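The structure follows.
Omission of a single protein chain aside, the complex is shown with its protein chains in their original locations.
Right after this comes chain A.
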């Protein structure tokens, strides 16, 4: 149901520019105003959210350690420097692997229950599917985004844009050349979608807000592919438009196919949706307190900005006052011998 709602939403989003440009000829609205607005929402929302996180305190250092810590004898007990970092540099490499290789996800296992003749068995096996789907999807998306820089830069730098395009199109299938990442993105989205639909457990925890970005990105990918491989849009004209946007001198050439406006509108929706959604895991992963801190809390002093110095232990003096008599009887030393004397009869 949640998936259907999301699909329906995305259909509606596709219809808006189709009518807006195709029928109402609102080219400059869809070619310039909406993308500008969406980009502003994205930028402001993104920065605001990251700023909110960054100014929230990290009172305690709570890294999740995934291996042996730095011991008193580093030779005999070898530290796992990546999963249990102790220095800034080690933590940096942990984060690099986390961000670029999805290291924690790579560890994933799947549990299953079996009734054998010897009794019940709980089994775990390595499960790297999600890692594979996710990495296919994210890298394809990332490279495609970088490739698009050619539309906003003049002259186009060979590194990274030109080099990426070369490698991405290296199989030279079809004309225009098929980019591997185009296929990768569509495949990645479909696999992630399929997982959400088919795996009952994942389906159970999926909201509209989990399906919607997937369908939206799928629609963006398909509209892009349609433009490039089927509609064969006028790239020179598009570059004129995008360069205009980048330099704040926008022009809307007449020769641009409506599919371009669909594509741009969907991207605008994604940009505007981004800061308010779970897609903020992109900047969030860099700030995760269980991953981005060294495990050095026993060796180095850290400060909790709101630590309350007024909170003190129950005082020993009070303890001795309460238990002094029995302590004295048991032969335990007292700070104040008065506390060891039984209360006088008069008190009773």
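Everything that follows uses one rule, which is that a residue touches a chain if its C-beta (ideal position, glycine included) is under 8 Å from a C-beta of that chain, and two chains touch if they have at least 3 such contacts; residues count from 1.
In the analysis below, contacts and distances are computed from a predicted model.
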Among "Sugar ABC transporter permease", "(Fe-S)-binding protein", "Glycosyl hydrolase" or "Protein LplC", the UniProt name of the subunit that does not appear here: "(Fe-S)-binding protein"
Hidden partner chain, touching residue among A:26, A:41 or A:327: A:327
Identified contact with the non-displayed chain, of A:28, A:87 or A:304: A:304
On chain A, residues whose C-beta touches the chain left out of the figure: 2, 5, 49, 52-53, 56-62, 64-73, 76-78, 80, 83-84, 98, 102, 104-105, 107-111, 113, 115, 118-122, 124, 130, 134, 199-210, 276-278, 280-281, 284-285, 287-291, 295, 297-304, 306-309, 311-316, 319, 322-323, 326-327, 329-333, 335
